[in-house]
Each structure stands twice: as C-alpha cells, then as structure tokens.
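Can you read through this structure? Questions will come right after.
Here the complex is missing one protein chain, while the rest keep their positions.
Should a chain be cited, it is by its letter among A and B, assigned in written order, with residues numbered from 1 in that chain.
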Amino acid sequence: MWMETKAEVEEASRSRASLSRRVLSSLLLCTGDMMHLNEYMQDKSFVLQLAVWGLRGVTRVILANNPLSGALILAALYWASPWQGLLGTLGILVSTLTAVVMGQDSAEVSGGLHGFNGMLVSLLMGVFSSAGDWYWWLLLPVCLGSATCVFLFSGLSSVLDRWDLPVAVFPFNIIIILYLLCTGQDNPYFPQYPAVPPGVLGPNDTKLVAVEVIRGIPLGVGQIFACGALGPSLLILGAVLLYSPLLAIHGLLGSAVGTLAGLSVAVCHDSLYSGLSGFNGALGCMAIGGLFFTFSWRTHLFAIASAFLSAYADIALRNLLGTVGLPACSWAATLIATLMLLLTGSLAAYRIPIGQVMAPEHNLRSRSQWAAGNNAEQESTDV
Amino acid sequence: MWMETKAEVEEASRSRASLSRRVLSSLLLCTGDMMHLNEYMQDKSFVLQLAVWGLRGVTRVILANNPLSGALILAALYWASPWQGLLGTLGILVSTLTAVVMGQDSAEVSGGLHGFNGMLVSLLMGVFSSAGDWYWWLLLPVCLGSATCVFLFSGLSSVLDRWDLPVAVFPFNIIIILYLLCTGQDNPYFPQYPAVPPGVLGPNDTKLVAVEVIRGIPLGVGQIFACGALGPSLLILGAVLLYSPLLAIHGLLGSAVGTLAGLSVAVCHDSLYSGLSGFNGALGCMAIGGLFFTFSWRTHLFAIASAFLSAYADIALRNLLGTVGLPACSWAATLIATLMLLLTGSLAAYRIPIGQVMAPEHNLRSRSQWAAGNNAEQESTDV
Partner (left out) sequence: MWMETKAEVEEASRSRASLSRRVLSSLLLCTGDMMHLNEYMQDKSFVLQLAVWGLRGVTRVILANNPLSGALILAALYWASPWQGLLGTLGILVSTLTAVVMGQDSAEVSGGLHGFNGMLVSLLMGVFSSAGDWYWWLLLPVCLGSATCVFLFSGLSSVLDRWDLPVAVFPFNIIIILYLLCTGQDNPYFPQYPAVPPGVLGPNDTKLVAVEVIRGIPLGVGQIFACGALGPSLLILGAVLLYSPLLAIHGLLGSAVGTLAGLSVAVCHDSLYSGLSGFNGALGCMAIGGLFFTFSWRTHLFAIASAFLSAYADIALRNLLGTVGLPACSWAATLIATLMLLLTGSLAAYRIPIGQVMAPEHNLRSRSQWAAGNNAEQESTDV
C-alpha cells in the first residue's frame, strides 16, 4: 500500500495541482468587479437581481464593487450591531428601489450606484440617534432620507458630468447634515447625540497610549461604515482585500496617515483611538491610489498627499461644523478626491475616465494593454 | 306685457349668451401670461411700459407672469402695510431701472425678470428693520440692495445657463443675508430684529390649535411676500388663481405639505400658525407642479415630493442660520427646485426648456399640440 507507482504519484499531484488551480481560478472569479456575474444574473428573478445590486452598493461605500465583499461587509455590520445592520439593509433597499421607480439609468442601478448613499445615511441616522436600538420610529426618516439620496445623486450627476466627476458620497453628506439640522438635539420624536469637535474637550491631559493609536488604524477603515469595533473592522478590511489587495493597502496607509495628521495638530486622544481621525485619510488615499488613477509610483505619492490633505481638511471641518453640533462625515475626503480628479499636470495623465473605472488591478492591466496597443499602432503608422 | 313672443325670448337669451361669452373671453384675456399685451404696449410711453414690467415682476415672485395679478398682489401688500407696499414698489422700480441702465437683455427686462428679486429684498429689509415704519433712511439700503440684485442676476445667469437653470430668487436670498450680516443686530443706523430658529424656543408647552394650523395654510402663500395677514394673503392667492388655477392649487397643497412636515418634527407652534412653515413647501410645489414641468399625475407626485423636501430643508436651514441670527428666506425651495430641474430619469421627460416656460395651462396645451404634431409628423414619415 505504501508503494505507489510513479504514474500514480504524478497523477495525484497533477489532480491536486488542477484542483488548486481550479480553486484559485474560482477564487479569482470572486475578486475584482465580478462583471461575469452580470451576464449570469440577466434572466434571474427581480429579487435576486435586487440583492446583487444592493450588495454591490454596499461595497461602493468603500470604493469597491463586488457582491461577495458586500456580503462580508454586511455580515460585519450585523456582527457589530444587528440594529445597525438592519438600518443599513433597509437604506440600501429603499434607495435602490426608489431609483428603479424614478426611472434612473439601469446600468447605474445594477452597478449599485444608487444604493450606497442611502445605506450610509441610514447607518449614520442610527449612530446619532440617542433613542437607543430598536426605536422603530427611526425607520421613517431612514426611508425618507434614503429615497432623497436618489434625488441628489441624479441632480448632482447632471452638474458634475461636465467635468467627468463622480457624485461619490456628496448626497450622503448633504442629507445627513440636513437631517441632523432638521431634527436638532432636543427633538421630542428623534433625539440625537451632538457631535463633539475634536478640539473642544480642552487639552489632552492623559498620556497617549501607542497600542491604542495603532489599534485605531484598522478601526479607521471600519469607521467608513460608522463601525467602531475591531473585529468587524478587520472583516471589512478583508472584504476590501478580496476585491483588491492594492485598495486594502491604500486604505490602511491612508488611515495611518490620517492618524499621523491628527497627532501633528494634537486632536483629542479619543478621536485617534476610535479611528475617527483615520477614515477620511483612508478614503482619500484609496480614491487616488488605484481607483480613479492608474497605479504607479507617482500616483502613489499623490495618494499619500491626498490622505494628508483629507485628514487635515477633516480636522478643520470637524472644528467648524462642531461649533453648531454637526459631524464632518466624509466631506473632507469627498472634496479632496474631487479636487484631485480636477488636477491638471502630471497626475492628469494617469486619470481613468469615470465610466471605465474598475478594480485597481484591472485598471493596471487594461492600461498596459492599451499602452501596448497604442505603441503598436504608432509603430504601424510610422511604417 | 307678460306675453312675449318666442322670437323675443330667443333673442334675449341669445344676447345674454353672447354677453357672457364676451365677458368670458375678455376674462380669459386677463389670465395666463397675457402675451398679447406686449404687442399692445410696444408704442406706449416708457413710464407705462415700466409699470407693466414692474407688475409682471411682482408676480414673478410667486412664479406667475401677469400684470393684472401683479396689480392685485401690490394692492394686497399696500392693504397689509402701506410702508411695506411702498418699499416693494421702490425695490421693483429701482432694480428694473438698474437693469435698463446696465444694458441687460430687453426681453428679460420686459418680462419682469429683473424686478422680483429687488422687490423681495426691499420687503424683507422692511420686515427685519426694528426702526419701525416710515424710517426714511431705510430707503438707502433698499435702493442699493435692489440695484445689486441685477448684478447677481446677470452674473448667476451666466453660470446657470450651462444647465438651462433659472436664476430664480438666488439673488434675493444672497443679498438679504449679506445685508443682515452687514448691519448686524445692534447697528446704530439700521437696527434689526434677530431671526429666531424654529427649534430654539424650547419644547412647545401649549396645546396645538387645529384652526390656527389650518389658517396657516393660506398664510403660507402670503408669506412668500413676507405678508402675515389673512385678508391680503387670500387676495394674493386670488391673484395666482387669476394667472393659473393649477398653480394656485399647488400653492395651497405645498403650504399644507409644509405644515405637515413642520408638525412631523415638532417645530414651534408660532411657525405653523404664521405660515412660515408652509411657504417654502408652497414655492417648491408650485415650481414643479405645472411651471417648469408639463402637468401630469407623475409630475404631480414629484411636486408633492418637492414640497416635502423643500419644507424639511427649510427647517434644517432655519436651524442652521438661526444659530447666527439669520433667517432661511426661500433658500430651501430655491435649492430644491433647482435640484428637481437637474434630475435625470422619468421627470426629465416632462421638463420644459426655461425659455418656453409659461402658465401651466398653456404648457399643457402647447405640449399636447406638440405631441400631436410629432405624431402627425411620424405618421407622415411612416407613410
């Protein structure tokens, strides 16, 4: 029995290799934008299609586009807080359905572009509500706010299209600010926690704990979904890794840069520990380093610059909006990413048209092919 | 004597019918945009022309365009307060004359487009002045503010033209905020009442009076002209009815929606009773339901959505601007109407190009003609 013929061994190793290749290829099928899924889904029922659109929408928040990542992120949210998970799910469904009813472009709907703003609005409404979990009246503003996101997305895209800019999370940022202003802190129906600006708590008199600061870096990625627990944050990071390793690395890098920026102007320690200092940096870094621009060392430097700018702008906006009890949400990262997309000069050469943006790895590949094609063409024209 | 021949009876009834037809047709001549008046006015004196331009301007505030409605509204304002009426008249004349001097497009001037912002600025300067009526020094900022509106109208139209958007009351909103900021509350020359945000007065401890709330709905239409009395408000509503019944209905509907929105987030009762909660909803509803879009049941639903959004945005902005003692004016309705005009999808199909916007009834008729023409054309091409 211990004696196997060479052929048998070879056969076994071949089958194992073939298995691992099959596993790898099926794993590869699950990474990136999973465009092949779209064809597969075409003749499925509406409910199933809606689920995929929704899951794509979940990942759009973190600049990814992959239904499996979306499922992982949603699981992380339910893990952190079932109530928040429910709110997020409701938000994404309501806004996607509103987009369908309002006759928005079907490619946009199926790409999940009409879901992520609604989801974020719902999550943040839950976070700022001081009425506790399972306060069912909250579902009213959640539905209204999510539906309104579609109005803003559609209207803003008409304006921003002129410069080939994405609408990004502008609708979320506008709606959540308006909601918080509308209800106010002492509202009898929808009470809220006030947002505390990072500089308002007086000088930091406790010593900085290095471990907590480092722990804040992955939390910065989780805070993009308003999630402050380490486990779910790591799961969210894993979901990004599944979509694109490059994006995940930039997320962590940006969060670290944001923490560094926070340290340099002495923000309050809680803000560093909770990851709130990092998440704008993470978003700013991810948007430039790979997503909207082809990855290169030059883009990488710009991504770091973008992370710094986003982080500092976030501190400034938090101090400004904090004077009226409002949070700065992701205004900073959204504005800085928009600015970066408008830049002329050496960065503009790496810009990918908004319609063709996909996973960073795919962008890299398609650009090298395109460059090769261009060269071949040029050569043939030369001859 | 009691015996009349059949012929006599028929004759009498015929003459009565012809009379009523003549009355009706001359009444119809007074409704809508009264474009036939323009031809009639061409060879009249400048003062008479200026009067018509001004009266058209008065109605532009409430999204109408009819000199007779303008005369009614002006009468309502003089009824409510002669001083306010005077300020309004001065504002509209100064801004229209400034536009003439600055060489603005004559079609815009004669359509009253350069008058309504100046009128609103003047009215609001009067409302916020705490120096009492007949404080003649106030005419200085009134003239300056009205003239400045023309600068803003002209400059903003260059920007907004790119998206075929109307300038609407943006100039008024900007100028009045700047004026209030510029003088401040304790100014020795131009003292003011501070604006009180709706949520600042603490919880409502009195019981809500239903009659007062219902009374606030027509007041909401009057508040568009900063008029808080019931009689003049009804006269203003009548003036809108003369221009277009559809517009008047949407005005009342929008005001009701605004009151409902105010109730849902528990704004202070005074704000409901005075109609201040309703007027942004009214404007938002009127702009969508008939004016900038052809009327249909779908547009009607969007108009109601627009009224809700305007009302909630107004509450939010009043809470925000109230922290620095400023009023929210009609920022909310103006922004939401602009957003609605930018929407893609099913609403965009009903959009009327800004240059062709007329009374809702006229829009409906011209669209059906145009659609019929299109069909006929298509048939002829098919054959």
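Worth pointing out:
By our rule, a residue touches a chain if its C-beta (ideal position, glycine included) is under 8 Å from a C-beta of that chain, and two chains touch if they have at least 3 such contacts.
These figures come from a predicted structure and were not determined experimentally.
In the complete complex, the residue from B:V159, B:L208 or B:A349 that touches the missing chain is B:V159. Remark: the omitted chain is touched by one listed residue; of A:L156, A:L309, A:A333 or A:I352 this is A:L309. Among B:F128, B:Y179, B:F225 or B:F279, the one in contact with the hidden chain is B:Y179. Contact between chain A and the absent chain runs through residues 162-163, 199, 203, 264-266, 305, 308-309, 312-313, 315-317, 319-320, 323, 338-340, 342-347. Residues of chain B in touch with the missing chain: 102-105, 144, 148, 151-152, 154-159, 162, 177-179, 181-184, 186-190, 324.
The rule is simple: only the chains that are shown with their structure count from here on.
In whole angstrom, the spacing between the mean C-alpha positions of chain A and chain B is 42.
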